[in-house]
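What follows is a short report on a single structure.
The complex appears here without one of its protein chains, the remainder shown in place.
And now, chain A:
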Amino acid sequence: MQEQVIQKKGRGLKLSDLLVTILISIVLGVVYHFWGSVYNLFSPLFPQADEIVYGMWFLAPTLVFLLIRKPGVALIAEIAAAHVAILFGSEWGIQLVMYGVLQGLGAELVFAAFRYRKFSGAVAALAGIGAAVGSLIPDIYYGYVADYETWLLIAKYAMRALSSAVIAGYLAFALAKAVEATGVTNLLRPVADKDYAALND
């Protein structure tokens, strides 16, 4: 019994964690792909209105982490979701993977800051904002956003942060809660000590 416990606690992600992470992310990646048209729908409203829906592109890391609750999945999720663009042969593919790496890293670092132990909506919202910060880095080198007029720069990133907190944070949290209710997440989540204790009763 004791031996089994130690084996189960072995670090790193198992194939099943990875496969679930990547499948969900690729499904979300398809959503990402078509989200572009929603984004374009918002564009003409006012300058940078499209930022209101930007948070959708940070959904994968937070949602997958809330579902699986293991270190590393947020980063892998965002990369896998971004790689769909390459799969579809999109003109944006290669940039999107770069954005994906940094956005995933942003979200991952927030979850890591809470030592992978907090799974609340607020933490997910922070992770969403972390992903938004990640997306700012390539924006500076690629889009030279630092050279926008200042009012635009502030408006753009304030809206993006808000959108990521709402969509990647609270929406992801609500979805994860709803999926949790079906019971499938028990397949994947790390086994806690009290679960082992229950076996001995």
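Criterion: a residue touches a chain if its C-beta (ideal position, glycine included) is under 8 Å from a C-beta of that chain, and two chains touch if they have at least 3 such contacts; residues count from 1.
Basically, contacts and distances are computed from a predicted model.
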Protein that the absent chain corresponds to, by UniProt name, given "ATP synthase subunit c", "Sodium:solute symporter", "Energy-coupling factor transporter transmembrane protein EcfT" or "Sarcosine oxidase subunit alpha": "Energy-coupling factor transporter transmembrane protein EcfT"
Omitted-chain contact residue, chosen from A:19, A:41 or A:113: A:19
Contact with the hidden chain (one of A:53, A:67, A:123 or A:136): A:67
Chain A residues that touch the omitted chain in the full complex: 13-16, 18-27, 30, 47-48, 67, 76, 80, 83, 86-87, 89-95, 98, 138, 141-144, 146-149, 152, 171, 175, 178-179, 182, 184-185, 187-188
